[in-house]
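For reference, the structure is listed below as structure tokens.
The complex appears here without one of its protein chains, the remainder shown in place.
Order as written gives the chain letters A and B; numbering starts at 1 within each chain.
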Amino acid sequence: MRTTVIGASLRLDGITKRFGAVTAASDIHLDVEPGEFISLLGPSGSGKTTTLNMIAGFEEPSDGRIFINEKDITGIPIHLRNIGMVFQGYALFPHMTVEKNIEYPLKQHGFDKSARRAATDDALAKVSLEQFRDRMPAQLSGGQQQRVALARAIAYKPPLLLMDEPLSALDKGLREGLQAEIRRIHRDLGTTVVYVTHDQDEALALSDRIVVFNEGRIQQVGTPIELYTNPRNEFVSRFLGESIHLDGAIEEGSSHKGEFVREEVRIPVNEDHRGPVQLMIRPESVRLIDPKEKTASMPSVEATITDKVYVGHSIKFMVTCQGGGGVVRSSAAESDDYEIGQEVLLTWEPEQARVFPHAKSIA
Amino acid sequence: MSNQQSRSSVLAWPALILVGVGFIVPVVTILVMSVTEPEPGTQNFEWLATNSTAHDIIWRTIYTAVLATLITAVLAYPYAYLMATSSTLVRSILMVVVLLPFWTSMMVRAFAWIIILQNNGLLNAVLEAVGVAPMTILGTNAAVLIGMCQILMPFMVLPMVSVMLGIDSRLPLAARIMGAPKWKAFLQVYFPLSLPGVFAGSLIVFILSLGFYVTPALLGSPRQQLIPNALFTQVVELLAWGRGGALAVATLVMVGAVFVLLYFISKLLGVKMGRLEDAGL
Partner (left out) sequence: MNKSRVALWTASIFIGLWLVAPTLIVIPMSFNEQRSLAFPPKGFSLRWFENFFNDPQWFGGLLNSIQIALLTAVLATVLGTLAAYGLSKVRGFKETFGRNLLVLPMIVPAVIFGVGLYGLFLRTGLVGTLPGFLLAHTVLAVPYVVVTVGSTLAAYDVALERAAWVCGANKLRAFVGVTVPMLMPGILSGAFFAFITSFDEVVVSMFISSPYLQTLPVKMFAGMQREVDPTIAAAATLIMITTTGAAIGGILSQHLKRKRT
């Protein structure tokens, strides 16, 4: 059954949360489209949960305002915000049956008995738990509890659905199955979803757009592909996916717009910035070359292989070099000969490299 | 914490006002009386400082409290250790054994000790049966201590157990692996880690011992009064409110002094004191 609701728009207008001297979230600006699935991604303490708590109303912003459907809801009591939420650890009411849990928000929103019955049936069907309606939460497995929490959150079809690390307590196999279920429910309902997670793979798999948080600030907002191919800074590039990072500087070059310079090596880049930088290349864009095959026309960086891991059809090499290092992936057929400790050359196409100004030293 | 949520803290106000008005006011009233009754001045503290009966009462109270603390600590430690190192079932049974008498009437327990310790009581009947001369226990400090320690045991056992349960049971084993014999592993690893529980229990037990009224009144002798009994006598029988107030001040000063003393001892030994609520009353 397809029962589409109209997703709400959400706008965070410079919200900030200070706890005493600590600023947990700083000047957060964000526009979420109706029906969009957006993830707040970041390590713990990055401000993503604080931001979610402000949207839900558990915390009041110290500064800034929050709009749902262009209506200012800052300071409005939680129960009048008309949102649904799936909690980390589910927060199912342990003293109520599955059915009573799902019915609870319907009751609070004044649905009459027959409407409650219909909506509960519908929500139970959506998560395929019809036969568990009279169970207590403690009698269910973790995955089933998670689905009850999901059903409770969507039962009254909220235009905005918040999810706080809903899958973090489950093991990997179950997590992937539930990701698919969440995607399907989102598609069916058309509700706007704000999803908090620290798991990059989960964010990449689920989201229309991802908001990357660090140290209380938004680092970058974009689609998964944008974030992967065009990270705006070192943090985003390291947090989403693997990469090689190299310190150096950009100087005026001859053939290209600029040249990345480290020691005697000069490598062309498409970059207007001049000065000290950090260069980032994704692992699949780097090629390993045997130093014996070095040619003058192919600019390259010397590196040493420190580790070698087989990952199915490809091999993951950890490499280090002066002022840099990272991960290189290459097909097993092509590079199985390289061994740990071996000196290699790294090379890449100029357009694959990204440059972050004012690079810090690499740990 | 949002403003919305911290507003819920007004729910604490009725109880705080009740305790503030219903408890603090009367306690402060009697303390103030020490310098206002029968007339403003320090005469009541002069009495406390110079009167030999008052001295005896204060020293007897301290001495009794110290003895009660030592006795309960020595008895409670093995009991708590057994609790902490046993299975959940055994621990629950031992816990009920400690908690049940804790909630059984203090009066009834004092009465039971009278029946046992009186001259023609159970104890002397048993002594007679095994051929030992009967003795007078009721009305002595020993009887008071027997009754007091029985009541105080839970306050010593509970903080000890809660600290002991927090000790990683692999630590003594680690010490054994490293070559320590069993007694050394216990003495050098387990015992120091359990000290915070001993301190917390001792603090509570000592403070509570200073306030015992029923047990000394029923099991002890009127000629060997402790502070609470003397306070009662002064106020209710002699109508000397000021002297009663001075005794109350003396008690609270001792309570404060013990807090300070144990605070410094625990700092010196580098252990953290548990909060009073951790006693698990």
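One rule holds in what follows: a residue touches a chain if its C-beta (ideal position, glycine included) is under 8 Å from a C-beta of that chain, and two chains touch if they have at least 3 such contacts.
Given the structure is predicted, the values throughout are model-derived calculations rather than measurements.
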Q: Sort by label and list the shown chains the missing chain touches.
A: A, B
Q. Who touches the missing chain here, B:29, B:169 or B:188?
A. B:29
Q | Touching the absent chain when the full complex is considered, from B:70, B:112, B:180 or B:193 | A | B:112
**Q.** Residues of subunit B in contact with the chain not shown
**A.** 1, 5-6, 8-16, 18-20, 22-31, 33, 75-76, 78-79, 81-82, 94, 96-116, 118, 120-122, 125, 150, 153, 182, 207-208, 210-211, 213-214, 217-218, 228, 231-232, 235-236, 241, 244, 248, 251-252, 255, 276-277, 280-281
Q | Contacts of subunit A with the absent chain, listed as residue ranges | A | 56-58, 77-85, 87-89, 91-95, 104-105, 108-109, 138, 152, 156, 162
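Convention: only the chains that are shown with their structure count from here on.
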**Q.** Approximate Å spacing (C-alpha centroids) for the pair subunit A, subunit B
**A.** 57
